[in-house]
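All protein chains but one are shown in place.
Our next item is chain A:
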Amino acid sequence: RDFNERCAQCSEVNWGLTDGGRFYCRSCHNVTERTREVVNTDFITNSRVQTISKGSRKQEKNDGGSEWYICEGFQLVLKKQVEALEALGVCPQMKDEILCNFWRCYLQKSKQAYCKRPAPETVKTSSVCESSTDMDSDPERPSLLHLLSLSESEGDLQTDCSFASSVSKVSESTSVYSGSVDGSLYLMKNQKEKLRMTMPMTLSFCYMALLWVREPITLSELLRYVVEGHIPYLNVFQHFPEKMKLCGLDLKIFCVESWPVYEEVFNQMHELATFLDLPRFPDITESCFLHPDMLCMKYLMEANLPDELHIWTCRVVKKIGIGEVDFLTLVPGNKSTRKVKYDVLAVAVIVVVLKLLFLLDDHYEWLLSEYAEERNKNNTEVYIFYSGGPYFEFKKWYEVVKHCLDVKQKKLDEERAKYLWRCEKPLFYSVKNKSKVLKRRQMVVNLQNQFGKLSGSVQCAEKPNPSSFQLSWSEKNTDGSCFHGHSLKGVLQEKRGLLTAMNPDYWLCTVKLCNEKLCGHLAHYKEAEFPQSYHFVLGLFSFLLRVQPSYIHDEVCMIEHKLFNKKLYKKLKYNTVLRS
């Protein structure tokens, strides 16, 4: 076992001993001349090797590591994340006061720490671990394969199984095959009883803390920062200290191979808030960034839409009551209120406003645009200047924004294809695996160097600076590509002293809302069933928020039904068919 040379034939380090005491390479059966001078009685040439169990509580290990628990790992992750948030400008109380307390509360509630007795299962683990290689005798002890299949990680299961099967042939009590003390236990836990900590959940923690402090960072922004690398998530375990050795099942817990999904993080955050028995969160008032009026302004700017639309978004917000403090503020445990997705809500309001003013049925908006174009042609520049900006032309806006969006989307698609998921710190399931993993890593690095040189373009390793706005439009541009200052007068008319939309019609996205609890959605969006303009607008916000268009569509449906509640009720009563 001390023989660490590489095999001359296949470069593996995988030696066994022949009966004659010579070393032979297990991978290619190349027999060497080297013999063991001292026969180590520990070494047995049959396939079942017995080693000391890792479950017993030893402070020192052979490889310089020490004992550590999974929740310690997560604590480190959270620490790193909140430090990154601090660097982004979030208030420092978030780390020391808010998140810290949330975390302690969590540990307490899930009985991992800060309580009188540690969870009974941990005691069980250690007693079970002293045993022999005979796994079948104890039915309660789960096999490695079983544990791997329980995990939520999206890793390729086959990998793990193939590794596992190779591991189980040689190793000892595989139920505790992890660098951490309770890795296997962690995967075994019954999810329903206690909210099990996962990597996506660290983001739920962060978001919860941000919400508590009412920081001007929406969930979609947070997730975007994660993807852009400003907040550690992907390979955060490389920051674990040396003595915290990661291997085996720990990988399943800490290594992510997919980006977090808005819905998942959002839902988990609410579950978490309930689990922690948190009180009502601090009020979201009109002056908060997360209030729809504020967010609408932000997204209107980002979408290059006229500032004048803000009046309309505010009107809609007021009319359906989604600007009320009680509606917006989170009360954990209250199952009757719909959970508010601040960013999605805001963009949905904008979509509804656009539908109100422009109809977006693939006809009317273009008509209005032509009308505006005519007006703009006839007016002189001076007139435009004094009358508050040119008429807003939907067509021009569409062209400008579409072009920009296409470019950005293309870039994003390429970036996604070029993501590097692995990092320098090697991951291996077992020590047996280590040399293979290191070899592979070396080859990957070599190939990256070789082909990197041939790539031509400079490999920019710098992350873009974190920015709240992904699209920006400047009124200083003389090419007229900024529509903020444009006027809506082409689509409005005065009626009884009030400005209303010229557009008399409206089409509902759906006549009847689905039962969200049954099918998970309020509506089911299919691109082909809706006008192109509507799809475009959904697509624009979908890009900005990095969520599926259908997600925004659901919210739009919800708003529409609130807005036209009375009319709907009346019309349904008289059995009239609405345009849809």
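Just so it is clear, contacts are C-beta pairs under 8 Å (C-beta built on N, C-alpha and C of every residue); 3 or more make two chains touch, one makes a residue touch a chain; residues count from 1.
Keep in mind that, in the parts below, contacts and distances are computed from a predicted model.
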item	value
Undisplayed chain, where the name is taken from the UniProt record, one of "DNA repair protein REV1", "TAF1A polymerase", "Centromere protein X" or "GPI transamidase component PIG-T"	"TAF1A polymerase"
Omitted-chain contact residue, chosen from A:N101, A:N267 or A:Q409	A:Q409
Chain not shown: contacting residue from A:L88, A:V261, A:M294 or A:V400	A:V261
Option touching the unshown chain, where A:C91, A:M301 or A:V437 are the choices	A:V437
Residue among A:T380, A:S455 or A:S474 that touches the chain left out of view	A:S455
Residues of chain A (touch criterion as defined above) contacting the omitted chain	9-11, 28-29, 154, 156, 158-159, 162-163, 257-259, 261-262, 409, 412-414, 416-422, 437, 440-441, 443-444, 446-448, 450-457, 459, 542, 546-549
